[in-house]
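Note that one protein chain of the assembly has been removed; the remaining protein chains are unaltered in position.
Moving on, here comes chain A:
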Amino acid sequence: MASLASEDGRAQRPSDHEGFLVHKRFRWLKVALALSIVAGIGYAFADVSPRPNGGTWYGYALGTLGVLLIVWLSLLGIRKRAMTEGRWSLKAWTSAHVYLGLSLVVIGTLHTGFQLGWNVHTLAWALMILVIVSGIYGVVVYATLPEKLSTNRGDMSKKEMIEALGAIDRQLESAAQPLPREESDLVIAALEQDAFRAGVLARLTGRYPGCRTERARAAFAADRDRDEHEERVFGLLQRRCAQLGQIRRQMRLRALLDIWLYVHVPATVALLGALTAHVISVFYYW
């Protein structure tokens, strides 16, 4: 019996890692869902005239709730710089950030009463949607890409990747010494091209049509009768291509993981600005 109990005890031990999405058995998902449903029911039954919008009592209520949520959600940027544990751990905070952020789609849109137009009010709404959509992308890539990143890296660190490329380059340099002018130029061109001088588009797509290493490799491959030196250089170019491939896959995954923040963060700040303008303008012209 005792051994059974201890087995049970081990089986029930919480796992070491629990992602922010499933934190506390989806506590914040439930809170956000409840919030959205209550807002929806209120919208359907609130006695407002002549029709629902931000200027009715229910509209003001939803608007106040929305502003508080937006300000709190944007504070994650400050909060994440201090890691703590427990009930108000960063993980709990992130979990709440994601789910309450999603509930803003319902709260913010009901606040508009579906009256959208070309004005600063709709600008705030549109920025909010942009922030949320980019956030959804962020959650998706954070859930899927780190595993790929780890697979691609294998047992190498980023530093090792760079050093491996450096080692190949130095060997290429010395191996290419006996080569004639034209072939040397191909090798120089390949060596001079910085692997990290890649644009955003190239990084995101993983396509490098201007890769000179690939061009040199193709030129050597086309040479049917390679002598001993050319064979060595060809081998090194192939290794360089493979090493570049790994680095570029790493850069692509990294870029896919990072790019959304370039939308999410500035759009959040712009949203706070538009929200301020929205609130002030509404009461300025009350």
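The rule is short, and it goes like this: contacts are C-beta pairs under 8 Å (C-beta built on N, C-alpha and C of every residue); 3 or more make two chains touch, one makes a residue touch a chain; residues count from 1.
One rule holds in what follows: contacts and distances are computed from a predicted model.
Remark: of the listed names "ABC transporter ATP-binding protein", "NADH:ubiquinone oxidoreductase", "3-methyl-2-oxobutanoate dehydrogenase (2-methylpropanoyl-transferring)" or "Cytochrome c3 family protein", the one matching the undisplayed chain in UniProt is "Cytochrome c3 family protein". When you scan A:A32, A:L100 or A:A175 for touch with the missing chain, the hit is A:A175.
Even with one chain removed from view, chain A keeps its contact list with that chain: residues 47, 49-51, 53-55, 57, 115, 117-121, 123, 155-156, 158-171, 174-175, 194-196, 198-200, 203, 231-232, 235-236, 239, 247, 250-251, 254-255, 258-259, 261-262, 265-270, 272-274, 276-277, 280-286.
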